[in-house]
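Note that this complex is displayed minus one protein chain, with the remaining chains in position.
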Amino acid sequence: MPSLTLLGQSVISGLLAGGLYSLLALGLSLSWGLLRLVNLGHFALAFLGAYLTYHLGTVLHLAPWLSVLIIVPIFFGLGVGLHAIFVRFGVTEFTSLLVTFGVTVIVESIIQLVWTADFRRFETPYATASIKVGPLFVPTLELLTCLTAAGLAFATWAWLRFTYVGKALRAAAEDPAMAAAFGVNHRAQAFLLSGVSAAYAGVAGGYIALISTLAPSQIWAWLGVVFAVVIIGGLARPIGALLAGLLIGVSESVTMAVVTPAWAPLVSFSVLIGLLVLRPGRV
Amino acid sequence: MLLEARHLAVAYGDAPAVWDASLSVGEGEIVSVIGPNGAGKSTLINAVAGLLRWRAGELFFAGVDLATVPSHLVSRHGIALVPEGRRLFTRMSVEENLDIGCYRGQARERRRGTLERVYRLFPILRERRRQLAGSLSGGQQQMVAIGRALMACPRLLLLDEPSLGLAPAVVDRLFEVIQVIHGEGVAVLLVEQNVVKALEIAGRAYVLEEGRIVADGPPAALLEQSHIRDAYLGLRET
Partner (left out) sequence: MRGRRRLVAAGLLAAGLALGALPTVGLPAFYESFLYLVFSWIALATSWSILSGYAGYFSFGHGAFFGAGMYTTATLAAAYGLPFLWTLPLAGVVAALLACGIGAVVFRVKQLRGELFGLLTLAITFVLATIVLNTPIDGGPGVYLSGVPMPRLVGSPTGTIYLLGLGLAAVTLVTAYAITRSRFGLGLFAIHDDEDVAEVKGVPTFRYKLTAFVISAGIAGVAGGIQAMYVSYVTVAETFAITVPLYVVLMSILGGARHWLGPAVGATMITASLYAFTGGESAVLGRAVVALALILVILLLPDGVVPSVRRWWFTWRSGALAGGEGRAHRVDHRLDPGAASASRTPLAVTPRVPAVTSYGDAAPGSTAPPLLECHEVWKAFGGIQALRGVSLTIALGEIVGLVGPNGSGKTTLINIISGHHGADRGRINLAETRLSARSAHEIAGLGVSRTYQIPRPFTHLSALENVALAATFGPGRCSARQARADARQWLAFTGLERRAEALPGELNLHERKFLELARALAARPRVILLDEVLSGLNPTEIASAIHLIREIQAGGATILFVEHVMRAVLELSNRVVVLNEGEVIATGSPREAMRDPHVIRVYLGKAHAA
């Protein structure tokens, strides 16, 4: 049994890692829950954002926050574009899975062609900075990620809960015809939502660049965890995505400390499988 | 005439078709459309509400040709629908459902006043405003559906089989409310399988059979016609 300090440290790192999961899950949860389209490409987009941040940072020496500021509007546009293709070809919930599957592979290949399959690390001066809380270390970058995730989650929640557009989105997700009967232009809003979701992917990508090592194959590694987070947290539930991400992060981290690190990826998949089998009505 | 339909033909998938329906609703009138099941009553009212496109004929509302208006803009002209089976947004609260009702600009400004009005009509909704719409009883859901339509401050209220699946006492209360709404100047087009209730409340009525209007006039006249009663009960002596 590891010491209390070690356990505490792993809980902290789990929470912080979970923050990144939540950040990734947020956009996906929104688009899947409100648009009824499964966008596997979300991951590829996030990683594209990560590589772009890395590239802008190492080649043009742009500060990460500046890169993100540039990336977000571009990705918004990409999201709108993708949705335009969906609309043009009448893509359904299921075919969206297949099409975005293809998109993910294409983006992964592009990334590999441009940046090669080698592992890349975005070195920043504040990468190793951390705050000391008692015997525990809290890395600042990860903390920032977590706070961003929480902030975005709450902002999204408030947007969905309190604004007219948010309520309209929720209504249209359930019964688009009835929502239209009361004036909700679901078509236009769907484009907005697709763009927002892609923008979230861009933001997540920025943080991925700062925290993780990058490799094209990593796209698939995150896929299972994040889908687990989305489903566990409930579709189109930003706070749920936040909490689920933190939960999964901590579970993985503690598993790594108590058992061996190699089994950690199994945790989220197992939870996902278990949940899908036992409570599939959530989706 | 506020609403005018001329020789409307609507066909949609497996829904009963409407072949030739002409009717009109004047400012502040209550008009009922009765007919046996499968006659096309729902199809007709869904076309007026903008949920279905029609194949032939014309539909005018306050002088505007509705054929030129996309579905999500129909409500802007002042038409609100209480659909068959309620079709509430079950995962949202009662008050959120009402909020969707006043989504369109002009209605949104008057939200506070209209909301008060709705809660006065249906006090129980005030109690349950934060409850999920899906968890309410049938009668309460119908109240939310009517309230949602009222929030749009409509000039014409469309009701599709409001009594469906509800207990008689609830139905009575519902029709009282419809009278009150009508009293405030809203025109009502009502489609119903409950013949007596529909004819009691209406100023004028139409009979729809197999997609065609076969009779119209004041309710008293229609009630006298025993053929209507027999058509419903199948007791026609052939």
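As written, the chain order gives the labels A and B, with residue 1 at the start of each chain.
To be clear about the criterion, a contact is a pair of C-beta atoms (placed from the backbone, for glycine too) under 8 Å apart; a residue touches a chain by one contact, two chains touch by 3 or more.
Since this is a predicted model, take the numbers as computed values, not measurements.
A.B. asks: Of the residues listed, A:Val99, A:Ala172, A:Val196 or A:Ile232, which one is in contact with the missing chain?
C.D. replies: A:Val99
A.B. asks: Just one of A:Val11, A:Ile74, A:Ile110 or A:Ala127 touches the chain that is missing; which is it?
C.D. replies: The one listed residue touching the chain not shown is A:Ile110.
A.B. asks: Touching the missing chain, which residues of chain A?
C.D. replies: With respect to the unshown chain, the touching residues of chain A are 38, 85, 89, 91, 93-95, 97-99, 101-106, 108-110, 112-113, 217, 220, 223-224, 227-228, 260, 262-263, 265-266, 269-270, 272-273, 276-277, 280-281, 283.
A.B. asks: Please identify, in ascending order, the residues of chain B that touch the omitted chain?
C.D. replies: 14, 16-17, 36-38, 134-138, 161, 164-165, 167-168, 193-197, 200, 210, 229, 231-236
One rule holds in what follows: only the chains that are shown with their structure count from here on.
A.B. asks: How many angstrom lie between the CA centroids of chain A and chain B, rounded to a whole number?
C.D. replies: Measuring from centre to centre gives 44 Å for this pair.
A.B. asks: In the complex formed with chain A, which residues of chain B make contact?
C.D. replies: Those in contact with chain A are residues 49-51, 71-76, 80-81, 83, 87, 89-92, 96-97, 99-101, 103-104, 108, 148, 152.
A.B. asks: Please name which positions on chain A make contact with chain B in the complex.
C.D. replies: 164, 167-168, 170-171, 174-175, 177-186
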